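One protein chain is absent from this view; the other protein chains keep their places.
Here is chain A:
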Amino acid sequence: MAHTAHESNTKRIWVVFGILSVITIIEVILGIDKPKALYMTNLLSMNLLNWIFIILTVVKAYYIMWAFMHLEGEKGSFRWSIVGPLVFLIIYLVFILLVEGNYIFDVFKNSDYRWIF
């Protein structure tokens, strides 16, 4: 850590705090209001509002990891040895589990098996 020059990052920190706050406020407004144009849609088994929430969350995660956890100041090899496995494994796991969950829902809904109630 000693070799990188440590000029003060205070301004950057407050800018990132501003960005995170604005994103959170947008999320809360959308979450309370739930505009019908977004909420009643369906894209790949989820409504557009949920997609917006997830994208905004990833943007927030990017700012926290890059600015607060200072990944932007690390070497590229270090940065990607952290972010690469996370991105790959999480997308992989989530994809498999959600598809499977959806499939089980379909089986119970449409096949001869029934919920007992």
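The rule we apply is simple: a residue touches a chain if its C-beta (ideal position, glycine included) is under 8 Å from a C-beta of that chain, and two chains touch if they have at least 3 such contacts; residues count from 1.
Keep in mind that, in the parts below, contacts and distances are computed from a predicted model.
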> For the chain that is missing from this picture, which UniProt protein name fits: "Xylose isomerase-like TIM barrel domain-containing protein", "ATP-dependent DNA helicase RecQ", "Cytochrome oxidase subunit III" or "Spermidine/putrescine import ATP-binding protein PotA"?
Replying inline: "Cytochrome oxidase subunit III"
> In terms of residues, what is the contact footprint of the unshown chain on chain A?
Replying inline: 1-3, 6, 8-10, 13-14, 17, 20-21, 24-25, 27-28, 30-32, 39-40, 45, 50, 53-54, 56-57, 60-61, 64-65, 67-70, 74-75, 77-78, 81-82, 85-86, 89-90, 93-94, 97-98, 100-102, 104-105, 109, 115-117
